[in-house]
Structure formats: structure tokens, C-alpha cells
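Here the complex is missing one protein chain, while the rest keep their positions.
A and B label the chains in the order they appear, each numbered from 1.
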Amino acid sequence: MIPLEYSLTLSAVLFTLGVIGVLVRRNVIVLLMCVELMLNAVNLSFVALSDHLNSAEGLLYVFFVMTVAAAEASVGLAIVVSLVRARNTVYADEVDLLKG
Amino acid sequence: MLQNYIPILILFLLAAGFGLGVVVISMFLGPRRPDPSKLSTYECGMEVEPGARQRFDVKYYLVFMAFLVFDVEVVFMYPWAVRFQKLGLFGFVEMLIFLLILLVGYVYIWRKGVLEWE
Partner (left out) sequence: MNFQMADLQLLAPHIVVLATALLVLLAEAFCKGERKGYLAYLGIAGIVVAALLTPRLFGPQRLGFSGMLAGDGFAAFFYFILYAVGILTLLVSQNYLRDERFEHGEYYALVLLALVGMMLMAGATHLMVVFLALETMSIAIYALAGYFRTERSVEASLKYFILGGFASGFLLYGIALIYGACGTTQIYDVMAYFKALPALTSSPMALAGIGLLTVGFGFKVAAVPFHAWTPDVYQGAPTSVTAFMATGVKAAAFSAFLRVFVVAFQGTHVEWSGVLWVLALLTMTLGNLTAIAQTDVKRMLAYSSIAHAGYLLVGLVVGTPEASSAMMVYLLAYAFMNIGAFACVIMVGRYGQENTSLDAYAGIGFRFPALGLAMAVFMFSMAGIPPTAGFIGKFLIFKAAVHEGYYWLTILGVLNSAASVYYYLRVIITMYFKPSPDEPAVDGLRVGPSAALATVLAGVGVLYLGIIPGGIIKLAEQAVRFMG
């Protein structure tokens, strides 16, 4: 039996990796992957907590989060494709037309 | 506690040993006469056309998006199918509505010509 703290810590570490990734990486595809990593890190928390609390609600969250992540990925990739068509780049720091 | 895993370890070693052993034995025993068609990548027996590291047609991404929808849909159908008897008519109607909404999306991409390759 893996203690709850282990899973929650792993989940927190993965989530933080995702957050750092979004903040420091430049490639839009990598940013997309980091956002997915954040969502899936939370999924791990849900599974662990669901087991710990002995309630199925956490597992239901996992199903829905997976779907949402898939929908986000497909819209995200569509945006990346139109970005490449409009600007011919996938680097976030080259996308800088709008500034104050 | 830990000795319960010993059979698994043995199985693991046997499997690895068998896999490695066969490769090593055939390396020593088998004859070797390489020619171009033997060295090329295996692609269903056809001539390889063109290299593997080419760019993919951007049309694949539309197919990917359609695929993703119908791939993830199964996440909801599987639990429903397992509990089909218990959910009864309500579950059935619910799933029909879900599929109907997906069907609208399918009809849309079909009419928009996403499924036509040329």
C-alpha cells in the first residue's frame, strides 16, 4: 500500500514541473504539453484521494479531465496550425504584435 | 513480503535470457548475405516510399482531430457498458443523446469535406 502522502507529493511535483514549463519554455507545442502535464498531475491527486476517501467521485473527475484535456489539445493544435500559417513560427516569444 | 516477488524475478530473467539468447544464437549460426531489399525498412513488403523522416501532410491534423473525438468518447462508453443492466433505460437514453451530439459533429465534418483526401 502506497501512503497517500507519496502520491500527493508526486502529484504536486509534477504539477509544479508543468507550471515551471509554461513559465520558461518558448515552443508553443511544449507549452501545450506542460498544460496537459498540469491537468494529469491533478488527475493523480484525484485517484489517490479517491482511494484514500473510498469515494468514486475522484475517479469520475479523472474521466472528465481526460476528455477536457483532449478537447484542449485539439483546439490548441488547431491554434498552433493557424499560428504557423499566419506567422510561420512556433515560438511564443516571437508572437509579440500586441503590446501596450 | 519480498520473497513473494521471487517467482516474478525468475520469470523476468528467463524472458530476458530467452530473448537475448535467440538473437545471439542467430547472430552466430545464421548465414549473412545482405542485399538492398533486405536492408531497407519493412513497409508491408512494398517499396519504401519515401523516407521515414519526411514531413507529414497537414491534412493529417484534421483527421487527428476527428480521431481524437471518437477516441475519447469511448472513455464514457466503457463504464456505461459495464453497468448497462443497472443503468437501464435512463442510461440508454442518456448515451443516445451523447451519441447524437457526436453524430452532429460527425455529419458536420463529413459535409465540410474533412474526410475526403483529395
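FYI, a residue touches a chain if its C-beta (ideal position, glycine included) is under 8 Å from a C-beta of that chain, and two chains touch if they have at least 3 such contacts.
Because the structure is a prediction, the values reported are computed rather than measured.
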item	value
Residues belonging to chain A that touch the chain removed from view	8, 15, 18-19, 22, 28, 31-32, 35, 38-39, 41-42, 45-46, 49, 52-53, 55, 57-58, 60-61, 64-65, 68, 71-72, 75-76, 78-80, 82-83, 85-87, 92, 95-100
Touch residues of chain B, complete complex, unshown partner	87-88, 90-91, 101, 104-105, 107-108, 111-112
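In this text, only the chains that are shown with their structure count from here on.
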item	value
Distance between the centres, which are taken as Cα means, of chain B and chain A, whole angstrom	23
Interface residues, chain A side, partner chain B - complex	63, 66-67, 70-71, 73-74, 77-78, 81
Chain A partner contacts - residues on chain B that touch it in the complex	58, 61, 64-65, 68-69, 71-72, 75-76, 79
